[in-house]
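Below: one structure in structure tokens.
Only one protein chain is missing from this complex, and each of the others stays in its spot.
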Amino acid sequence: MEIIGKISYMETQATQPIKSFYETPSPSRFTGIGAWLLTIDHKRIGLMYMASVMVWFVIALILGLLIRTELMATGSTIMEAETYNAIFTLHGVIMIFLFVIPAIPAIFGNFLLPIQLGTDDVFFPKLNLLSWYLYMLGGFLAILSLFADGPPDTGWTFYVPFSVSTETNVGLTVTAAFILGMSSMLTGLNFITTVHRMRMPGMKWMEIPLFTWSLYATAWVQLLATPVLSITLLLVILERIFGSGLFDPSKGGDPILYQHLFWMYSHPAVYIMILPGMGVISEIIPVFSRKSIFGYKAIVGSSMAIAVAGSLVWAHHMFTSGMSDVAVFVFSFLTFIVAIPSAIKVFSWVSTMYKGSILMTPPLFFSLCFIYLFSIGGLTGLVLGAAGTNIQVHDTHFVVAHFHFVMFGGTGFAFFAALHFWWPKIFGIMYNFKRAYVAAILTTTGFMLHYIPMFILGIMGMPRRYYDYLPEFQTGNFFAGIGAYILVAGVLVMLLNLLISFKNGETSPSDPWGGTTLEWSIPSPPPLHNFVESPKPKGYPYDFTDIVRSNSLNSNDSLNRGSKL
Amino acid sequence: MIVNQSDSNYTDDKTCDAVGSHTDNENKHYDIVGSRTGMWLFLYTEIMLFGGLFVLYAAYYRMYTADFTGAGKELDILMGSINTVMLLVSSFAVAASITAIQKKSRKVALAFLGFALFLGAMFLVNKYFEWGHKIDLGIFPNSPLMEDSSHGRVLFFSLYYTITALHAIHIIIGMTLLAVTMAFIMTDKVTEHKYVLLENAGLYWHLVDLIWIFIFPLFYLIY
Partner (left out) sequence: MTGNIDHIQSDAHIQSYGKLLGVLAILLFLTALTIIVSRIHFGGANIWVALIVASVKSSFVLLFFMHLKYESILIKASFLATIGFLSILIGFMFWDVAFR
């Protein structure tokens, strides 16, 4: 709907010399809604992802709010236990498979990766459209499972034996996850081929912007890890239909092997979720520090290192599952290794800001919140990676708090930062800064109030996924609930602010922030083929010499206008 | 490239998928290497898909070695060997069809592909009888016979059915791809100048063969 509003907005600007991609459908024979649904333009596909991902995000956010409302008081508050089980499962499935995994690569990756590489589209544009349809089909099946035979109540991990024996409609949800996996896999395939084959002539590997680098690293993980999930989910379906017994202890099967297979994908998937977010932050921090990124090669290297090392540590989700002690020891040790490349990135971001000329804007504000929240998430991850402490807090609210700090405080905030950073590029308009700051502060405050109590509850011993709890956990859960409402209010303010910008946002110039990567050298919104003239390789992508020089001349015209709105 | 502002230029020139309805109205090249790269990447996902099952095989082989070797003897080595040979020969035929098209002899290429298709079909027929025979003997998941069997034997046959079924599905997909390619050769859409579709279909077919090369000894030959 925002898209249609955008088109009418753009029509008023018909005098613009270069037509944006909104006015030039590709293929050109389609018009109206067909120009979107049958498009092979990477930018339109990115926006279709944006529209659909946002819908899922809001749905899952509301589901999460329902969970916390239920937990605000002991006993039954607003729902029954079965409903509660279904709701936390759907919250997890939707958030993971329909929001966190596709959000940054599918929206911003699709929109920006070809532009940052100086080319006009991804390598397989039709496959790209197919990925979107698979995404929609997966989402549709997930919704359908709500209405047939009861929604699944297994949690998003679909652990056997419960997922095989439960009466609820696990099969449909598992199929949905299978199809969503294919969508993600094909996007990864497309990105790898694009990076290898479609970089503009003359662009060397060490000249690729960091966001694209992070997508490239992510794409390899998507490509190689996702099929393992596909086969695992397929086996759950076979188990349910034919009783093949591969995970059934009564037939000799080993349920722990299901956990192995599941986490062989799902732990690398954590890096599918966070790596693109790290890429976003690596773009934003240097722009608003007016300073070249500190340790470009180290960040590139750490992205690839995370992709590799992240694939070796899956069993740290299983310390209490009954696997061998040797495995607990080895995987605990390996887990600590993954912390190193993540820390390299955090240090690089902070060092970039050191002695930079910081320009505070909403995207930078979200990025700073990201660094803070992600650091907490990462450090509490070490508590969980160490086998000794893990066994103390395994499957408690500590785990819930930890991965929400990484997934929401990390990827979620990076997503918000990306929205605010590239919004003027994608739509050619600037939003209101004041409301954006209010939203960011509300979201972060709510976030802290929401998840910090969960750390404490977890250490006190409150298990996750439980419908009810002991009286001593009352206070923490109550405050977490309050935090949830503040958090959701913040997100709604943020989204409304962005939507309002369609109505009365000011037109944005091609480079409102003073960015140096290629997307800032082309009009906002970009024309169909992205580049009006063939882009020229600039060598190193983060050279701010020209930006600093021109800024001292006209003192940030556009930004000052933006903040006055 | 310079973008002309007239609408007529915004046509389908962005298309460069493997199937390739390419219209070259700018100086854009149809990137054969990229198209093949995409196919290889796709093959990796297939390898990992079967890989998940081999993970299970490895673990259960370790846990139930004696049961596995015992159950392996129940499979028909002759049938398995015939199927192996048929897939290898069909793989050769597909590789030879690429040589044929490179040498501009499309009829020879079509003959090779037809032969490969025939062998693929025979493989499935063979598989059908093999499965049918086993099911007649009462060997299938959840059968009364299997309920009394040792754990390792149950798992061996569950894995056998799962892997061979998944493999048979891939044979069918591969045959479809080969058939489509043949149609494209007949209609001159695949020629000696541009045969990347044949190469990609061939790659897929070889992968199906590759996986069988591992299935065969792991199931039929463990002793």
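Letters are used for the chains, namely A and B, taken in the order the chains are written, and counting of residues starts over at 1 for each.
By our rule, a contact is a pair of C-beta atoms (placed from the backbone, for glycine too) under 8 Å apart; a residue touches a chain by one contact, two chains touch by 3 or more.
Note that the coordinates shown come from a computational prediction; the quantities given were computed from them, not determined experimentally.
K.L.:
Can you tell me which of A:F331, A:F366 or A:Y431 touches the chain that was removed from the display?
P.N.:
A:F331
K.L.:
At which residues does chain B meet the chain that is not included here?
P.N.:
24, 29-33, 36-37, 40-41, 44, 47-48, 51, 54-55, 58-59, 61-63, 65, 77, 81, 84-85, 88-89, 91-92, 94-96, 98-99, 102-103, 192-196, 199, 202-203, 206, 209-210, 213-214, 216-218, 221-223
K.L.:
So that we can see where the missing chain sits, which residues of chain A does it touch?
P.N.:
Residues of chain A in touch with the missing chain: 196-197, 201, 224, 228, 256-257, 260, 264, 311-312, 315, 323-327, 330-331.
Simple rule for what comes next: only the chains that are shown with their structure count from here on.
K.L.:
Report, in whole Å, the distance between the mean C-alpha point of chain A and the mean C-alpha point of chain B.
P.N.:
34
K.L.:
Inside the complex, what are the residues of chain A that reach chain B?
P.N.:
Listed in rising order, the residues are 17-19, 24-28, 40-41, 120-121, 123-127, 185, 189-190, 192-193, 196-198, 223-228, 230-232, 235, 238, 242-246, 251-254, 257, 260-261, 264, 527-529, 531-534.
K.L.:
For the complex, which residues does chain B have touching chain A?
P.N.:
Of all residues in chain B, those touching chain A are 1-3, 5, 7, 10-12, 14-18, 31, 33-34, 37-38, 41-42, 44-53, 55-56, 59-60, 63-64, 141-142, 150-152, 154-155, 158-159, 161-162.
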